[in-house]
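Omission of a single protein chain aside, the complex is shown with its protein chains in their original locations.
Each chain carries a letter (A and B) given by its place in the written order, and its residues are counted from 1.
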Amino acid sequence: MENFLQLLVYGLQLGSVYALLAIGYTMVFGIIKMINMAHCDFLMMGCYIVFFMVSIFFGDQMIGPAVALLVVLVGSSIIGGVGVGIERIAYKPLRNRPTIMCMISAIGVSTFTQNLFRALPFIGPTPRSFPKLIQDFTITVGPVQISFARIVTVAIAIVIMLILWFVVQRTKIGMHMRAVSNDKDASSLMGVNINRVISITFFIGAFLAAVSGCLYATSYTVIQPTMATTLGNKAFIAAVVGGIGDIRGAVLGGFVIGVVEILVTSVWSDLAYGFLFLVLVIILLLKPEGLLGKPMTEKV
Amino acid sequence: MKKILSLLLALVMAFALVACGNNTSNTGNTGNTGNTGNTGDTGDTTGTSEVPDSIKIGVMGTMTGEQALDGENIQAAIALVQQELEEAGGLQVGDKLVQVEFVFGDTEAKPEQAVNVMQRLINQEGVVAVVGPNNSSDCLAAFEISQAAGIPAITNCGTNVQVTQIGDYCFRSCFIDSFQGQVMAQYAVEEFGAQTAAVLYNNGDAYSTGLQEAFVAAFEELGGTIVANEAFAGTDVKDYSAQLTTIMNSDPDVFFLPNQNNMVPMIVQQARTMGIDCQLLGCDSWDYDFLPELIGVDLCAGTVYTSGYSNGIETAQDFYNAFVELNDFEPGFPSAMTYEATWIVLNAIQTAQSVDGAAIRDAMAATDMDLPTGHFTFDEDRNPIKACAIVEYDENGQRVYVTSVEPS
Partner (left out) sequence: MGKVLKVVKNNLEFPIFLLFFLLVTLLHNAGIVNSYIMQVLMLACIYIMMAESLNILNGMTGLSSLGQAGFMSVGAYMSAMITTTFLNVSAMNGVAQVVAFLGATIVGAIVTAICGVLIGIPALRLRGDYLAIVTLGFCEVIRAIWRVIPSDIAGAAFGLTGIPNLANFFWIFLFMLLSVYLCRNYMDSSFGRACLAIRDNEIAADTMGINCFKYKVIAFATSAFIAGLAGSMYAHLMSYIQPDVFSYSKSTDFLVYLYAGGVGSISGAMVGAFALTVLPEVLRDLENWRLVIYGALLLIIIIFRPTGLFGGREFAFLKMKTGGVKVFHAKTPILWVKSLFNKKEKKEAAAK
């Protein structure tokens, strides 16, 4: 039982990383129905930009939480801008094509950025150690060990979820987003500036990817250009399991995937990898719209 | 009518198969690819045939992808060889100086790309010998090609046993997994008095599973028990909490981590934070100068690993100094092995005084020279007879050479 509780905590910790990433996926998918395969590259870029900012401005000295927060916010904003730029160059020309074209385009972006970062001489393939933004220590509650950095991650995931939920449901831009997500052409006729809404969505998506990258790298400290290739996959699966397009679903899906992964691994580590995907398949077969998704009716 | 015609054409095609197909299938087996691009390769294997003024040597490695780091090390080692050749004005073969050009090929750590690169190096570039690839899986795919074409190839880091079993044109400059695993098990029992051991390995990786099997077999033979033998799958898994919990509950004396260098830091960090404080054992992929810093110097102090090379070996000092001067970073296992492999090939060309595949092969098999890791000879399976170095990370994050274990 103690063991089970401990594993549950580990699962939630891992799930929080997936959840944060899944929010970004789900935002972009909700608005333009596109699987952004390059999302995980925003994560990688975010890690590198924060790494370089810290090593240039602060060297090896320990930075306080406030400064760390500032650095992360500035770095993530830059990545947000990069995200908007990439959307303009690579996805906007394809907006009237089937959405899978955007996905292919994103694969191109992903190949390009990853290899560019590896080929650039000052980045290179050498793994780097991500600066410690939060002083990590372990808290022992009864039989269970909890890492402080992970608590912060879980908290931030939930806070971001709430903020976004508020933005989408209660603000004007959120209303525009929902309108565009519902029917792009009709909302355009109603005076919604689609380009602006999509740009803002991409900014938020890339921003979140960079923030989650920093949180991820605080727990798993090695950064390298290929760090996020398959991580993005799991996050996307989490978004689908939760019901893609739904922010609450993304967070729930992230935690579900994290817990399932840890529990299955502890029982049968040799087959765990395949088993995780089997669980995913079963969830989707039983609940085709994802855990929180609404069944969509199709019109002829 | 149309159907008859297509049938007829299909028949003609089938005949074409009999006529030409025999030739095409033969090219895969006899080693007569027709156009190997080697000047002077006219079946004259006496060793006195004239060597052209410039020759090409292929270098294969993972320049991109997950293992791009090894590629960087390989390129650095080749740069050093090139510098040495430039200083000498070329490679001294008999009484003339031969210019050596190195042609790089990126395998992306994909067997399929390795095959393409090997074909390209042999048939398009006309290389006389190939150094690499650095990955056992890539070797297994690519060496079939070089073996069939009769071009000697020597892998620098392909430690899996089967690599050199493909044929008599396949060599390696590093030791094999089973030897490495055995040495580690032996050292764990003798030095640390280990009774119980735990292993965490990647079951999607040939290198990792090979080492795990060797270590488990050797450790059990020495009377120890494996209390936890946990697997994880592939490189996308970065969280090892579940496996580490099982391992912690089994309370082993030693904990063996046969994994690629991009996973080691995270496993060690997570294990130490969780409270696994037993002796950690590693393998040759740990031999990078930045790894202790990446793991955290205090976390990995006292950790011991096996390697085919160590900067502390007495004979390696010249190589070490020259490498650091040229490349601004310390050499590790892959760079040292590439350097050795390249010099084995160059030395064989010098001895054979020929660029014929068979002549170089024979000369390579008879290699008897001094290299950074010591005196170097091949056994009858074209594997090197070389010692395995035991290296320790000290409390300052430096790699300290402990001892060498000679093969028995």
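Simple rule for what comes next: a contact is a pair of C-beta atoms (placed from the backbone, for glycine too) under 8 Å apart; a residue touches a chain by one contact, two chains touch by 3 or more.
Bear in mind the structure is a predicted one, so any value in this text is a computation, not a measurement.
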item	value
Touch with the omitted chain, as defined above, among B:90, B:204, B:312 or B:407	B:204
Candidate in contact with the missing chain, chosen from A:240, A:262 or A:292	A:240
Which residue of B:56, B:110, B:172 or B:386 touches the chain not shown here	B:110
Missing-chain contacts mapped onto chain A	29, 35, 37, 89-90, 93-94, 97-98, 100-101, 103-105, 107-113, 115-116, 119, 229-230, 233, 236-237, 240, 244, 270-271, 273-275, 277-278, 280-281, 284-285, 288-290, 298-300
Where the missing chain touches chain B, by residue	1-2, 5-6, 9, 12-13, 16-17, 20-21, 23-25, 27-29, 33-35, 37, 63-64, 104-106, 108, 110-112, 115-117, 119-120, 122-124, 137, 140-141, 144-145, 149, 160, 162, 202-206, 208-210, 233-234
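FYI, only the chains that are shown with their structure count from here on.
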item	value
Length of the line joining the C-alpha centres of chain A and chain B, rounded to whole Å	37
Sites on chain A touched by chain B in the complex	3, 6-7, 10, 13-14, 115, 118, 124-129, 136, 138, 145, 147, 220-222, 224-226, 229-231, 233-234, 261-263, 265-266, 269-270, 272-274
Residues of chain B that touch chain A when the two form their complex	64-66, 68-69, 71-72, 203-204, 230-239, 241-243, 245-246, 249, 261-262, 265-266, 269, 273-275, 290, 293-294
